Each structure stands twice: as structure tokens, then as C-alpha cells.
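Now for subunit A:
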Amino acid sequence: MTDLVWLVPLLPLIGFIINGLGFGKISKNTAAIIGCGSVFLSLIIVAGIFYEDLGRGGEAVQKTYFTWITAGNLSIDFSLLIDRLSIVMMLIVTGVGLLIHIYSVGYMHNDVGFGKFFAYMNLFMFSMLVLVLGANYVMLFIGWEGVGLCSYLLIGFWYKNREYTAAANKAFIMNRIGDLGFLLGLFLIFKTFGTSDFQRVFSSVQSFSSGDITITLITLFLFIGAMGKSAQIPLFTWLPDAMAGPTPVSALIHAATMVTAGIYMIARSNIMYALAPSTSEFVAVVGALTALMAGFIALTQTDIKKVLAYSTVSQLGYMFVALGLTAYSSAMFHVMTHAFFKALLFLGAGSVIHALSGEQNMRKMGGLRKHLPITFITMAIATLAIVGFPPFAGFFSKDEILTAAYSHSMFLFVILSLTSVLTVLYMFRFFFLTFFGEFRGTKYQIDHIHESPKSMTLPLLILMVLSAVGGGLGIPEALGGKHFLSEYFNHVFGGNTRIQSHEVSHFFEYGLMIISMVLIILIYQFTKQRYDKKVIGKSVEELKMSLWYKLSLNKFYVDELYDKIIVKPLNGMSNFFFNSIEKKVIDGAVNGSGQTVYFLSSMLKSLQSGNIGFYVLMMVIGIVAILFFSLINTITL
Partner candidate 1 sequence: MNTILSIVPIQYYIILSAILFSIGVMGVLTRSNAIIIFMSVEIMLNSVNLLLAAFSTYHNDAAGQIFVFFIMAVAAAEVAVGLAIIVMIYRNINTIDIYNLNKLKG
Partner candidate 2 sequence: MNSTPIDFFPIVIQFFVAAGFVGITMFATHFIGPKLNTRKKLKPFESGVQSVGNARQPFAIKYFLTAILFVLFDVEVIFLYPYAVNFLELGMSGLITMLLFMGLLLCGLIYVIRSGALDWE
């Protein structure tokens, strides 16, 4: 099967070509079969590769097909690298991708652009697989740009209005800034190592000393690329806007796969990052701050997909902290579990939106657990998984990152713990607002509410199982488990001698687990009261009752106390981050730079006056300047 690895990206590409060329000519069923089938076949091959790799013991295989580009002494091969890192990524991409493809069959069935949608999705799969399989930075970059392009196409899939243009522009500018960093890093790699091949770069980088300025620069540039793609401060604001696309797109691209490309890239370059401690430090801090800030913002969002989007940003921050702490396998572990539960959350949200004929405002939902039982159960598991309740997947991966943070720096640990609390808060808020309480939508919606078709619930159920048991791959030793994943990755990251150990006492781990469990239960109670039984508008009689009665009715004003000391400040912070930092500072900077360029543009436009006389004058001035400065230059030489 390993010999067939070239088929893995090729099959979705073929799917794209057939669906793309045949759009409008082939029936929806055929398009769906081609779209899902191609990904399915890829998955089978990937599974075969996975199996063979287990038998081989994790030896990395590089398949070189042809010399792609030659320019002077620079030659870039078209080659695919199969090691355990790329295998895991391939499994995630094709596995979760297949489920989301199947889900889309149901979700998009009424859309006129059905075939086009599958064509774009397949194109995305192709680019993403090139990204993870490429054996050099150039191929990685090509996949990187490819996924960006597909994301751009898919965000705008439904939108024909001006609003889209603004969102797309923002996504565009931010990703370009990131790509700029990536490209500069790429060119620096060329200049330093004379090659972009992973294995050759990493073997020659060993001769550099730790903290070498070139390596620091390269890693910093690459990280700027990762910031853009993986939505970190200050380039994160495009991700919530990208929710304008269809929900399966949000699940696949903006939650499970594309946004983790930055994490994959840094994990891939781990040897360089371990050599650049200051960059690693920076990565960790940026990740932690992003996690915290996005967590705060998620608290007050009312759009169901926006909450999940900010949550994604926050979780990506976690992964960057892990990367910065050189806990690469923990980062990959979280990438995996996150892919499961976040895809599930998005698909579940999609199911809700689908059921409510396109409603996305959580204030207009509520009480859906009766109407959408399967969605409800799967979402419940997903929520438990993301908040880190044992024994669901998120618990183990998050726990690992927290442990790593604790062993490294108290500051990071505190921020991450705080973020965990926020995660629990906004996730339960999301959960209760959607599924509990009274239904607050329109009559029309309640009449037409329906559980989603099988093609949509099946992926939900599979993802639910994965979210529930996915953590089993990395049960910490403290619980007497065996960390399969970290052993599995030993072949990839084991060669990196600069990885710090993150050993902490088992006692601490137990404490952490217990505290987090207790906290989750407490917050569960708190949010349940707040959002589940919330009565909107109290009757006049209530006000006349005796003080004691009121006290007991209002549970001794505990709620109000909560409100004053916890909820108000939290919401205040949330609003502050959302309105001030995100809207004013970051978006302001983006818009400001755009406006500056436009201002310059109109200045330069007015220079083009249309008068030959002026043109000739400018030419002459140019000539005189050239002659003058060149001659001055020769005198001073």
C-alpha cells in the first residue's frame, strides 16, 4: 500500500476534475458518489499504509517521483514523505474528511451548487493531502496555498452580497500576511541550507548551535505563517468571519484540518524549533494569550457557529502552547482529539441549523433535546469531550498540555487553567441555550423541526464514538495507562534531543484531574441554573412576597451574587476583548493598512495626469537622478 501513496492525493483530485467539469451535467447522486468515493478510497489506502507502517516499525519512507524543479544548483523533487506524523495527519484528514463528505450529502441536498460543492471539497482534500504528504517545504507551501484558496472559494460559496466581500477580504489580507512570513522563511531556508527537503534540512540543521540567529529567524517567519493559517493573535479575526461558509466547510476546513496546518508545520519542523528556544517561548506565549482571549470572546457570542469558531481559536492556542513547550506529541494528540470533537460540534450545530431552517442565533433556540435526540446525545458527548471531562477524549489531551505547562512555567499554567474554566463556561452556555429550556424560535420553525437524515446522523454517531474513546490513545501513566500515541510518535520526535521532559509527580496529576472534574461539575450546575430554567420576566406577585420567601425563591440571591462577582466581570472582559481588541485594534489595523494603501493608490493615480509634458518631465527627472547618483556613487567607490 505504501507504494500506492501517490494515489492518496490523486484520487480526490480526480474527483475534483470529474465533479468540476461535469457540474450541471452529472446528477447529484453521481456527484455525491464521486465526491465521497474518492475520499473513501484514499482512506482505505491510508489505512493500508498505517498498517504497513506498524509492521515496519515506523521507519520513515520517502518516495521521490521525479525532479520537479531545477534552478541552478537548487533542485526540488516531487516526493512524498511517509512517516508517522504524516500518517496520523492523513488519517485525520481522510477519516474526518470522509465523514464530513457523507454528512454534506444530506446537508447540501437542496443546494443548486451541489456538484460544485463536492468539487471544491475534493480539491480541498487534495491540497490538504499534498500539504501533509509533501517531503519538502515547497510542496508544503503549495498545499498551504491550495487549502487557502479552497477555503476562500468555500467561504464565499453561498454569498452574493457585499458582506461577504468584507469578510473574505479580511480573511484574505490576514492569510497573506501569514503567507508572506512563510515564504520569507522558505527563502531563508533555501539560502541557508540550499535545499528545502525536510530530511536534508533537518540533518544539516543539527550542526547549528541552539539559539542561532538564522534558525531563530526562520522559525519566526514560519510561525508567522502558522499564525495566519491557524488563527493566532493578531491574525485570528478571519476565522469567525469564515463561518459564513456552509457548516460542513466550517467543520472540515475551519475546525478539523486546515487550521491545524500551522501546528502540523511546526511539529514537522520540530528540530528547528527546538533549536530556537526564544521562538518556542514566543509560540507558547502567543498560543496562551490567544487561548485566553478567544475563550473570553466566546462567552458572549450568540451565533452558534461563532461560539464554536472562537472555541476553535482557543483550542488552537492550546496546541501552540504545547508546541512552544516542545511537547510535540501532546500537540498532535490534541490536534487529533480536537478534530474529532470539534468536527462533531460543528456538524451537530449544522444539524441544529438544518433543523431550524437556517437559524443560527442561540437566543432563538432552546429545548431542542426533545426534537433532535441524536443530535442532542452526540453534542452532549462532544461538549463533555471539549470541556475535558473524563474519560472523554479532550480530558486526556488537555491534561497533557496542562501538565506540560505546569512543568515549564507557572504563568502559562495559570492562563491555560483559566482558559479551561472559560471553555467549560461557554460550552455549557452553548449547550444549555441550545438544547434546554423553552423553545424561543418562531412557530414556523417549531412546526418544521425535524431530526436530520441518516446521512447526517451517521457521521455524528461515528464522531461521537471517536470523541468518547479517542483519548484512550494517550492515557497518562498516572492512571496506569500506556501512552500509545507518544510511543507511536517516538520515531518522529524521538530523534529530537532538545525536547524537554515534562515529568511531574503523579500526585499533581491526580490533583489536576480531580480539581478539573469538580470544577466542571460546579460550572455545570451554575450554567444549568442560569440558562436552563431562566424565566424571562417575573410576575408582579413575586415582588410582593416576603423577604424570606423571596430569599428562598431566589436561592438566597446566590444567582445575583454570582452575577455580580463572576458573570458581570466575565462578560465585561468578553466584551472588552471582542469590541476593543478584536474590532478596534486588530480589525482597525487591517482596515487601516488597507486604507493607507488605498490612500497611496489615489495619490499615485493623481500622478498619472494624462499630460505628455508631465510624463516627459518625470522621465527626465528620473534620468538625471539615475545619472547623478550613479556618478556620485562611482566617485565615492
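In the analysis below, contacts are C-beta pairs under 8 Å (C-beta built on N, C-alpha and C of every residue); 3 or more make two chains touch, one makes a residue touch a chain; residues count from 1.
Basis for inclusion: all candidates are chains of the complex that A comes from, given by their letters.
Since the structure is predicted, the reported quantities are computational estimates derived from the model, not experimental observations.
Trainee: Could you sort through 1 or 2 and say which touches subunit A in this complex?
Mentor: Result: candidate 1 touches subunit A.
Trainee: Of all residues in subunit A, which touch candidate 1 in the complex?
Mentor: Against candidate 1, subunit A makes touches at 605-606, 608-613, 616-617, 620.
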